[in-house]
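All protein chains but one are shown in place.
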Amino acid sequence: MTDNKEKKRRRMKEKSISTILLVLASLSIFTTIGIVATLSKETIAFFGEVSIIDFLTGTEWTALFANPKFGVLPLVAGTLMIAIYGSVVAIPIGLGSAIYLSEYASDRTRKVIKPLLEILAGIPSIVYGYFALTFITPILKIFFPTINIFNALSGSIAVGIMIIPMISSLSEDAMKAVPDEIRHAAYALGSTKFEVSTKVVIPAALSSIISSFVLAISRAIGETMIVTLAAGSTPKLTLNPLESVQTMTAFIVQVAKGDVTHGGLIYKTIFAVGMLLFLMTLFMNIIARMIIKKYREEY
Amino acid sequence: MSVKINVKNLDFYYGDFKALNDINIEIEEKKVTAFIGPSGCGKSTFIRTMNRMNDLIDGTKHTGEIIYDGQDIYSPKVDVVELRKKVGMVFQKPNPFPKSIYENVVFGPKRHGIKKKSELDKIVETSLKDAALWEEVKDRLDSSAWSLSGGQQQRLCIARALAMKPDVLLMDEPTSALDPVATSKIEELIEELKDKYTIVIVTHSMQQAGRISDNTAFFLMGNLVEYGETSRIFSSPEDKRTEDYITGRFG
Amino acid sequence: MSVKINVKNLDFYYGDFKALNDINIEIEEKKVTAFIGPSGCGKSTFIRTMNRMNDLIDGTKHTGEIIYDGQDIYSPKVDVVELRKKVGMVFQKPNPFPKSIYENVVFGPKRHGIKKKSELDKIVETSLKDAALWEEVKDRLDSSAWSLSGGQQQRLCIARALAMKPDVLLMDEPTSALDPVATSKIEELIEELKDKYTIVIVTHSMQQAGRISDNTAFFLMGNLVEYGETSRIFSSPEDKRTEDYITGRFG
Amino acid sequence: GCGTDEGEETQDTGDGETTDKEETNGDLSGSVEADGSSTVYPITMAIAEEFQAENPEVQVTVGVSGTGGGMKRFTTGETHISNASRNMKDEEAAKAEENGIEFEQLTVALDGISVVVNPNNDWVDDISVKELNKIWEPDSDVKLWSDVRSEWPEEEIKLYGPGTDSGTFDYFTEAINGEGGAVRTDFTASEDDNVLVQGVAGDEYAMGYFGFAYYEENQDKLKALKIDGVEPTPENIGSGEYTPLARPIFIYVNTEHYNNESQVQAFVEYYMNNGPDIVPTTGYVALSPERYKEELDKLK
């Protein structure tokens, strides 16, 4: 039997573990505070010089040219286009592979293919950039002769390929974690593998699957190198993927690495753009959370 | 008296472990067949081979044949989905889907092409009534099946299998978590069903086997020790071991 | 005759659903108390409140008191870990860990500071023997508990609880998946254990309640209908509903 | 580059340990930190490579933050040497002054911005500054090749150029359009010159511009235009005949470090002494040895 001293000791231990873990979890809060503080200061200064209405509704972005115009919509359009088309590539392939690996493939196959796919996440994005430029674009040119050398489509495809493993690996794990008993119940009702996968396993793992989508889309939104190389750096308000565009991140990198005096207006724009990006991903996350809450099946 | 399922020389292995040893049995149509035997003797394993659920466990293998409707169910010609549709199953451990009660019951019918809401509603009501669960859950068909009590889950799983209107119904200890009242309702149900279906039931209750089954098979350590009419098995078992088990002198 | 657990005016809710209604009961020390009642009446819910397992389910709440060892177990002064260590539990649905059989049994003892291999080995052997599982698994203690049969899993969960040498043992239908032989072994064990431990057992078998329990409580729809000495309850129930249930005329 | 912190950074890189000025190579130590323009990087890097080989104890690092990024670090005293493909801006000079940084600008090489087209382009070999201006000016209404000269094809002219943060962009817009940064905004920009090479090489109706080195290495894929009859060749760039697109590129040296730290001094001297040999290997045009002497003398 434990005596009182031991009990106390154990309670202390539990308490300190939870405190330590709390501290670890709050690190991310400080990161965010740091980011928000960094972004806010310059963003506020930026809106001292540029009207927030013009910024949010303007359709021309020529921040770095003489007589700059700060309509952020072209950048937003570019970002959304890459994220959307990238997801259109990555989600079906990623989820499909996850289903294949978790429900169809033999254990042996899965153990080989899964790490292989994860290599895709490790190939530096500059490689994807050149891959898009020298491999994907020429192929696209066969189908769309008018396509720009730099175009959102080829960048999106490359971004999509890069984020496939985020979806396939994380979703696969989530599906594997669904207890077999539940699967067996469905098979015993004469379900096909397809039905077991789509009606039982995916719904049960849905919250993790959506989380993996969110992570992957986040990565797509945050991706810069591929886009800069393959999609051009021409801010353009278009949803035509055959044109060249610039994303918000690409703009930030362009300025942050570039030839701009610290503290100038242009310098401040990257924080305003960064802030907007931050808010956009926040919005996406809130939506995702609502979806997860609605459809979550607990087991 | 026709044979519904004919099992010939069936051996079954989990990896290297031989769980069933040379099983030969003929399951009669529109009869209730009970499997009895001590825990771990292979009842679940055997009942699971009959709708090929064991396919889903890695590293298992079998030899021998299970003839159902004139065909070995393990032959490549047999469609396992079709087989499982016709040979329904209630598992030993209740395993409802993490979905609503309603969705649990209609899962099978929906897969098999019934889409009309009114029809599905009807199925839910009859199946749950048959499984003696309707009264308790009729006002909360939308709540999660995982919030049911153990016995309620078990009855839900029975309802789920009934909703499929199978040809053969395999039930692995379907009343283990049920009180006498619910148990007797299920037993009544089985009584009714056997006019239309062939039923195989695993039970560890001698009384239950005696009450409801037409034939009884006694298993021991992977072997089918004795099989015959229930009344005969219980009154004059041929094998000493069967007698010992039934009279409780076993072990 | 001293009281081990004293429950006063206990109400229990899952969200808005009231699952227990004004329960008052005194569980006697070193006695076996049986809870009976139809499926869904709240037996599991009640037994789970006694070691505060219901804390782990979201959206539950209670009012009233459960006095154990002179203290309300829900009082902030009570250490729930300590409580659960002393008040052990076997669940209705077997829930072994996805670990080896050996690791399942030593899980509790290891957490509570027993590190010596020889001592752990000893515990594994006695607990498995007590749970009537030793013979079946002694040669494969390293294989996964998930590869056991249903009844074996249930006995493993009993062994796992026994390994803790609890003060009070709560057993939720511990023999539901067991054959008569294994059941009678567990019943013998309970008989032995009650010299040292206080035991609460949920069962849907009247016979079992009659055989092993000293006191019986009959629940119906969240209410404790009748509680008293088992012999009295079974011979001359005061409440009509109890009588109906026991004689099988219920519902 | 940018950063959240404008404060000075104290040097803690172990420099200044060899304050006695040894002239002998080989036993120098401490660090030399250079950063800045990507245009100048290949030269400084080549010098650093040779210098490092001879002085293994010195830790030379060369970063590529772009001219502006380099200037930011240079004017707060973080770096010893800043590579630059343009002159220091007034704001940057003010910042240096504020932080008490004294410096000297040394020209290290000449570059000739090359205007290139696709090799399949057979209608143009030569173009005038005026025509370039007409093509590239802000709000230019040149859409088709034929808008420039009517005998050229009626095909859309696809324009490629460096991104706005590059020194090349600044210089080109200044030289052609008269004001740094003033340019039409609908051309295809990339920060990566290799990407521009790909763009022009893959598009028959393209026109682009970038540093001479990128043209020289990709002559098989590109065709460089003469500007008012002058071809971009090392000779024409060196002689200054290739106007207005020949431009000097620089390093800025922190004079305090130069004077007090022998390894910095040794490095800069090495730079100027070996410039005539090393610069041509990097695709740029070297100055005459005398010019390098003169540049170095600015520091004396």
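Quick notes
Letters A, B, C and D name the chains as they come in the text, with residue numbers starting at 1 for each one.
The rule is short, and it goes like this: a contact is a pair of C-beta atoms (placed from the backbone, for glycine too) under 8 Å apart; a residue touches a chain by one contact, two chains touch by 3 or more.
In this section, contacts and distances are computed from a predicted model.
Only one of "Phosphoribosylformylglycinamidine synthase subunit PurS", "ABC transmembrane type-1 domain-containing protein", "Diol dehydratase reactivase alpha subunit" or "Phosphate transport system permease protein PstA" fits the UniProt record of the hidden chain, and that name is "Phosphate transport system permease protein PstA". The chain not shown here makes contact, within the complete complex, with A, B, C, D. Touch with the chain that is not drawn comes from one residue among C:Arg160, C:Lys185 or C:His204, which is C:Arg160. Among C:Thr60, C:Ser147 or C:Asn223, only C:Ser147 touches the chain left out of the display. Note on the undisplayed chain: of the listed residues D:Leu28, D:Val62, D:Ile176 or D:Leu225, the one touching it is D:Val62. Screening A:Phe70, A:Tyr130 or A:Tyr187 against the full complex identifies A:Tyr130 as the residue touching the chain left out.
Between the chain not shown and the residues A:Leu73, A:Val88 or A:Leu120, the one that touches is A:Leu120. Remark: the residues of subunit A touching the chain excluded from display are 10, 13-14, 17-18, 20-22, 24-29, 31-32, 34-35, 38-39, 92-93, 96-97, 99-101, 104-105, 111, 113, 115-127, 130-131, 135, 161, 164-166, 168-170, 172-174, 176-180, 192-195, 197-198, 205, 207-208, 211-212, 214-215, 217-219, 221-225, 248-249, 252-253, 256-257, 274, 277-278, 281-282, 284-286, 288-289, 298-299. Against the chain not displayed here, subunit B makes contact via residues 58, 79, 81-82, 85, 111-113. Looking at subunit C, the residues touching the absent chain are 51, 53, 56, 81-86, 88-89, 91, 93, 95-99, 107-108, 111-112, 144-147, 157, 160-161, 164.
Keep in mind that, in the parts below, only the chains that are shown with their structure count from here on.
Among the chains in view, A has its Cα centre nearest the centre of the complete protein Cα set. Rounded to whole angstrom, the centroid-to-centroid distance between subunit B and subunit C, based on C-alpha atoms, equals 28 Å. Averaged C-alpha coordinates give centres for subunit C and subunit D that are 81 Å from one another. For subunit D, residues touching at least two other chains: there are none. Counting partner chains per residue, subunit A shows two or more touched chains at no residue at all. All chain pairs that count as touching, in label order, are A-B, A-C, A-D, B-C. Looking at the complex, you find that subunit A touches subunit B at residues 107, 180-192, 195, 199-200, 203-204, 297-299. Taken in their complex, subunit B has these residues touching subunit A: 51, 53, 56, 58, 81-86, 88-89, 91, 93, 95-99, 107-108, 111-112, 144, 146, 157, 160-161, 164.
Every residue of subunit C that touches subunit A in the complex is listed here, in rising order: 79, 81-82, 85, 112-113.
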